[in-house]
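Shown below is the structure under consideration.
The complex appears here minus one protein chain, its other protein chains still in place.
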Amino acid sequence: MLYFNCDYMEGAHPKILERLAETNLDHTLGYGEDPYCLSAKEKIRLACGCPEAEIFFLIGGTQTNATVIKGLLRPYEGVIAAETGHINVHEAGAVEATGHKVLALPHRDGKLDAGEVRSWLEAFYRDGSCTHMVQPGMVYISHPTEFGTLYTKSELEGLKSVCADYGLKLFLDGARLGYGLAAKGTDVTLEVLARCCDVFYIGGTKVGALFGEAVVFPKKGTAPGFFTLVKQQGALLAKGRLLGIQFDTLFTDGLYFKISAHAIEMAERLKGILDRAGCSFWLDSPTNQQFVVLGKEQQKALEGKVSYEPWEELGDGKLAVRFATSWATRREDLDRLEEILETI
Amino acid sequence: MLYFNCDYMEGAHPKILERLAETNLDHTLGYGEDPYCLSAKEKIRLACGCPEAEIFFLIGGTQTNATVIKGLLRPYEGVIAAETGHINVHEAGAVEATGHKVLALPHRDGKLDAGEVRSWLEAFYRDGSCTHMVQPGMVYISHPTEFGTLYTKSELEGLKSVCADYGLKLFLDGARLGYGLAAKGTDVTLEVLARCCDVFYIGGTKVGALFGEAVVFPKKGTAPGFFTLVKQQGALLAKGRLLGIQFDTLFTDGLYFKISAHAIEMAERLKGILDRAGCSFWLDSPTNQQFVVLGKEQQKALEGKVSYEPWEELGDGKLAVRFATSWATRREDLDRLEEILETI
Amino acid sequence: MLYFNCDYMEGAHPKILERLAETNLDHTLGYGEDPYCLSAKEKIRLACGCPEAEIFFLIGGTQTNATVIKGLLRPYEGVIAAETGHINVHEAGAVEATGHKVLALPHRDGKLDAGEVRSWLEAFYRDGSCTHMVQPGMVYISHPTEFGTLYTKSELEGLKSVCADYGLKLFLDGARLGYGLAAKGTDVTLEVLARCCDVFYIGGTKVGALFGEAVVFPKKGTAPGFFTLVKQQGALLAKGRLLGIQFDTLFTDGLYFKISAHAIEMAERLKGILDRAGCSFWLDSPTNQQFVVLGKEQQKALEGKVSYEPWEELGDGKLAVRFATSWATRREDLDRLEEILETI
Partner (left out) sequence: MLYFNCDYMEGAHPKILERLAETNLDHTLGYGEDPYCLSAKEKIRLACGCPEAEIFFLIGGTQTNATVIKGLLRPYEGVIAAETGHINVHEAGAVEATGHKVLALPHRDGKLDAGEVRSWLEAFYRDGSCTHMVQPGMVYISHPTEFGTLYTKSELEGLKSVCADYGLKLFLDGARLGYGLAAKGTDVTLEVLARCCDVFYIGGTKVGALFGEAVVFPKKGTAPGFFTLVKQQGALLAKGRLLGIQFDTLFTDGLYFKISAHAIEMAERLKGILDRAGCSFWLDSPTNQQFVVLGKEQQKALEGKVSYEPWEELGDGKLAVRFATSWATRREDLDRLEEILETI
């Protein structure tokens, strides 16, 4: 069976396992006050061009989103997100569990449009009863989005500008950030994110780590008390060095970028294969998630041989599905996929 | 100036003030353990045909909605509501502040359609990742809705049936319930509500009381610990008898129904006046809230003389507005409104 | 039967009922944007010597405490209170329901001692694991306390100074504030409170109103978004003017102070009566709540004739009990109490 379901089906990049084994019996203080965490943070600051950045390592995406949002919002505030945003759909109400509403706006292929956010805010504050409603306090975006799409630098600057005008924080969920940074033609870099966002995170779970997300606050003092909040949210790892070792490895010799680039190369090949097989693309994604429409015959041909993620039934037996590549995708798996598709 | 903005601009029905004055220096226990509350509850049980019903008096609508929803949901559950539902828009995130997501569905003139709720539930449980999402635990409806519209008995039974099939609670927000029960042609009575709903409330604030909402759980044991929860939510009035006296008065000699019927009679006259004045109706409401479209000239004619609630700008200078009648609306005010409109 | 159980057994001062009746059919905007609220706020600002103060009217004590605490704390912070503090014991976990821990310290007759608070804070920050614990963010005191005792001006200044040194807010719960301000020998005034506290409230429910608490933030901008938070907490009264009218009446011609002084005069007489009857005082209170120890014979003599609040069983049939006077206590009731006690 070939697996293209998602980008978190394997363990970690072998170098990470090696480092974990090498350091296994070291004695270190817990909770992130170890030399591996310090080193990893320093490397991330360098990569972001942000010597002052405050960095925290958390374990997974949902917990990171809830903790960051809880940390930056006042109790009467909510967070604006695309209706398709992960926090609005697939996090079991983790944000609401911290007491905050998700203010869902229409999406454009998973993205928020700065102009539409501005219009929404203008209408909100024009409404005479706006003080009876949840006050917008933050804009949440994901990059890549849940549909694999990307913001341009200019789109991010547009959102930053709306946020500045309305006193909102801008938070970017980078669960798959590596694949976004490695995409062809993108002009978004870590430095750009550090300039545009109040906070963002660099995803490890889906990009080569066993688990782990590195939260970056480019400006000092953005989230006072954040360490205690992480503890309160159950997001503080006792053996914090496990996170430090992983991110230190990923940010040594550009490993994070190299393995991301590999996934993108695999995704480009995958696109070609699917295209040649006559699949139509459900939407156009430049990253490691590819959404295509499979007809009945194609579904049948892949059955029992290739595993993918069903996304949406389109009627007439057609199915929108997701194929994902990752740092772990092998060339030979793509070759095999092509052979299978050629048999149709 | 004539005021038709809303139905909570005056104090209370004069009989309520009289009773408050008469009983002012009585000594009673606090927190609702007084004879007035007991008597009021008994009268409400009778009116609902529900001798076993558990009844609680709370102060206002938002607090009632949040307390009831918190009391009946498990922490991983959310509440389905029309996207226009009061809890989704105008309660400052009170439901989310208790940790629960509002699952907003499209509305039909402010109402939820049982068939659409069922389809949504079917799709929800078909989704392989549904356990990663907020679990639906309740359906919230308002009657009359925020647009003044009403459910029929059969529509309520439809919702009850969907709820039963999916293990959901049905909660009816009756902030304006009197005006719904008194509407022409409705087949919904308190007994019908008691049969269809797990919990509903009979609004006092907008129907003759200074403040107060009577929460009715038709079946005993629906919400264990509810008294303590009311206290925790800050919704327990120290001098609870103030609520008892008001509801006892409203449910003596059918006062609640008489004053509601008056408001409906006034609303019917208002409709006639607006219709004769050439206003088009934005939607068709059988209750005390009337939504009409005012052109520029009409707006000008009313300026400084008649106060109403702007609702939505429709372009070309047209404005959808709300006129509300209430127990306190006077015939002479309607006569005067007609005169003003006739001058155009 | 004579009732001395508590200070919220009757309705409101007759002047308040009169004003409510007079204004009953006035049309005003809801939610506190009416002329009565504006006038009441202005009078309270004057009384506090605080022309800039921001004032909000809420309905009851528990909801006020939870809303103020939620409004001023960050999510990782807790509130220091005496272990006997109302928020720690009798509010059904309302503070915890907003996500914050009550950090309970030992009490001295219901009071917090500034020196002990300082020592606790010193020890807290010396502890190497203090960032794993709830961070202190506020000190909550009640004045009068739950035992009727009072802080001196110098004690309040001591607490203010500790708070300033550690960056904590100081919040004073004045549910019975009138009775504290009217006590013999106190040097605490509204002006003193406005100088010492970040926020305090002037209790109406127990001091002449039907209900209502006036929250005073002496400094502008202390609690941004507080109006929306009040709404979210279900503490915003639709017919807000009911609160405005009550506080406007209480702060006209010093009514609040006059009726409080009456209650204190009654309490002083009560003390004399109980003393002459040979009751020992459980603790020494200068305000309207008196705590005495009743022997078996005394309890028997009062049975069926005088109602009081049992407080704590002391063994040997002795019972600590609370007698409370209020604005509504009548001289003749005290005379009658004296007669009954004299029969023993």
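When the chains are written out, they are named A, B and C in that same order, and each has its own residue count from 1.
The definition used in the following text is that contacts are C-beta pairs under 8 Å (C-beta built on N, C-alpha and C of every residue); 3 or more make two chains touch, one makes a residue touch a chain.
A quick note: this is a predicted structure, and the numbers were derived from the prediction, not measured.
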| item | value |
| --- | --- |
| Per the touch definition above, residue among C:42, C:96, C:109 or C:157 touching the missing chain | C:96 |
| Contact residue for the chain not shown (choose from A:66, A:196 or A:319) | A:66 |
| Where the unshown chain meets chain A, residue by residue | 1, 3, 5-6, 8-12, 14, 17, 20-21, 23-30, 59-64, 66-67, 91-94, 97-98, 205-206, 210-211, 228-229, 231-239, 242, 328 |
| Absent chain, residues of chain C that touch it | 75-76, 78, 89-93, 96-102, 104, 128-129, 132-134, 310 |
| Where the unshown chain meets chain B, residue by residue | 31, 70-71, 74-77, 98-99, 131-135, 224-225, 227-229, 231-232 |
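Here is the rule we use: only the chains that are shown with their structure count from here on.
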| item | value |
| --- | --- |
| Relative to chain C, chain with the most remote C-alpha centre | A |
| Type of chain A:chain B copy interface by residue overlap (half), same or different | same |
| Chain A-chain C separation of Cα centroids, rounded to whole Å | 50 |
| Distance from the mean Cα position of chain C to that of chain B, given in whole angstrom | 34 |
| Separation of mean Cα positions, chain B and chain A [Å, integer] | 42 |
| Multi-chain contact sites of chain B, meaning residues that touch two or more partners | 91-93, 97-98 |
